[in-house]
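To start, I am sharing the structure in question, which I have written as structure tokens.
Shown here: the complex without one of its protein chains, the others still in place.
Per-chain residue numbering starts at 1, and chain names A, B and C are given in the order in which the chains are listed.
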């Protein structure tokens, strides 16, 4: 069976002996020293530079997820570095591999839920349909509730405030809030919008496809993991973590 | 054998029911909406916010490495996504796993070479010692030469210029340039400082420990990989790449 | 919020200054030189050594998935090795990261489908319920159909034959075959049991929990990836793959 070849193409980058162009901008002369890291991330993904407003909102979504202490992902990266110090990149890769359904996946889940709802739906009605759907499938509604922040997640409100200040508080944010209200009623306990829900909603306002919303968490945590491996090099904890676990398990 | 337990600690983050603090700064009130992505990365790694000058230089080092077309790392990530679309993070992790000695490792190599040289050494003398050392060990001098940019790598000069503008062009940059001069003489062909060498030198000016210099490339490419996976979702090439390779190998 | 500590324990291994015991068997004296690789894998997972019959069937499931040519997973591993030759393990890890829903996931999917069906269900009825369920959810029925083997997948029949010879052809195999029959009828084209379906069914006969059925593929392909990286070291193709793709994309 011979397949019919289709061309291999990529529109992101053009490079020649003289230079590299990213979405049409010359790296040396138009990007370096002129474009900040957040702008560059936006350019890569959207194919154009952001407005000042977009950039502030976009950066805040990534910044919010950079650091969260000794998470399972951080511990996995540190343990991997202990075993393979020759491969800094491998330890980061191991840490990122755990950014899945349990943690960062909820950003994706919230964004998907909002983006798949009819664009022009009335929010109260749409939220009822959504919550009912999750309840029927016995699935967890993404983006709401938090084991610690029972009342309100201050990070969520801050992210919503930044989005509002910059003109990115629209139908997706409204629907996310309404889902929280509806779910609280349906399940009989207060379930505020958590940080994943806020990020998923505001990412949707920025037009970020839900299928790459895990990317926000991955980029953010790659920064956090570099910092944690740097600390691991100077003040290691992985060996201690390992020896304690092994000793306890041996009884 | 019972080991003596030592405490497990991390100085990066403090979190409570109410908030998260990163190196002493409150995430909700002092970071979100106020600290850009480059500043946040600097804060994570250095434990303090950068000056405006530091930030511009630091961001340019990461920005320089975000995108380089269909690299082996990008292809590995796209092929992984084809097999496991449920794990966006796994595709990124696969892509980052290849940022090793052949490519991003040269930034680390250059930074290490410079940082291990005596701080107060005379540059011509130090460069001779360095080049002679690599020649004796039959190892490649990191940070110089480029298959395409035979004369000068425009990105290197741009990075050096940004560092100079912001007051971060010192002994490490001088030594890097001198190594290129000395190596050109020793090996009998023009070997300009390449982009890895420039990044390694300027990272050293910023006081970035060589042991985490791969982190610059890892963070940069994690951004690039998100963009490439987004393109892969909309305009896939991995299946074509696979089918062609398999077909050709089958003869 | 202080969590209530629960003990950390693992029942697989006991080690002391003198030895290691795996599920109660002494590694030095009872395992090494006496227990083959397939037996060892069975022992690890099941907690006991297999019978001769179980072992032959179990090994055949893994052996069937070891090699499949230049798959996306193999290409990703080879490309990763090109970038990071210092990390053989990282290249294998990158390759394994792609063994997800598209390929190896179908073994898991088939096993899950069979194991979640009522144990004592009548097969024709059960198969109808299953196929109808997938059709309603617009999901692909796992374990049937093949782009090449339109009539019959010879590997599937061979695996079924081995299972029958050793006394492991029971309700799960019957249901798998019946699902293929039912799906062919429902979708109006011949859909034979493919190799994933056969493995998923026979793994179920062996009592292997569907939640670890991807493990069969992971172990198998880790062997295949070692062989492919060995070939890559001696007769590399990754650089060529990369250069061709990059050149074509540059136009």
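The rule we apply is simple: a residue touches a chain if its C-beta (ideal position, glycine included) is under 8 Å from a C-beta of that chain, and two chains touch if they have at least 3 such contacts.
All figures in this text were calculated on a predicted structure; none of them were measured in a lab.
Considering the whole complex, the residue from C:110, C:179, C:193 or C:241 that touches the absent chain is C:241.
Interface note for the absent chain: among C:109, C:123, C:197 or C:215, the touching residue is C:215. Considering the complete assembly, chain B touches the hidden chain via residues 1, 7-10, 14-16, 84, 86-87, 89-90, 93-94, 97, 147-148, 245, 248-251. Interface residues of chain A facing the missing partner chain: 1, 17, 69-73, 75-77, 79-87, 90-91, 93-95, 97-105, 237-239, 241-242, 245-246, 249-250. Where chain C meets the missing chain, the touching residues are 2-3, 5-6, 8-15, 17-20, 22, 27-29, 31-33, 35-38, 40-41, 44-45, 56, 59-60, 62-64, 66-70, 87-90, 92-94, 96-100, 104, 108, 148-149, 154-155, 158-159, 161-162, 165, 209, 211-212, 214-215, 217-219, 222-224, 226-231, 233, 235, 237, 240-241, 243-244, 247.
The criterion applied here is as follows: only the chains that are shown with their structure count from here on.
Of all chains displayed, A has the C-alpha centre closest to the centre of the whole protein C-alpha set. For this pair, chain A with chain C, the centres built from the Cα atoms lie 31 Å apart. Measuring from the averaged C-alpha position of chain B to that of chain C gives a distance of 37 Å. Those residues of chain C in touch with two or more other chains are numbered 1, 84, 86-87, 90, 93-94, 97, 245, 249-250.
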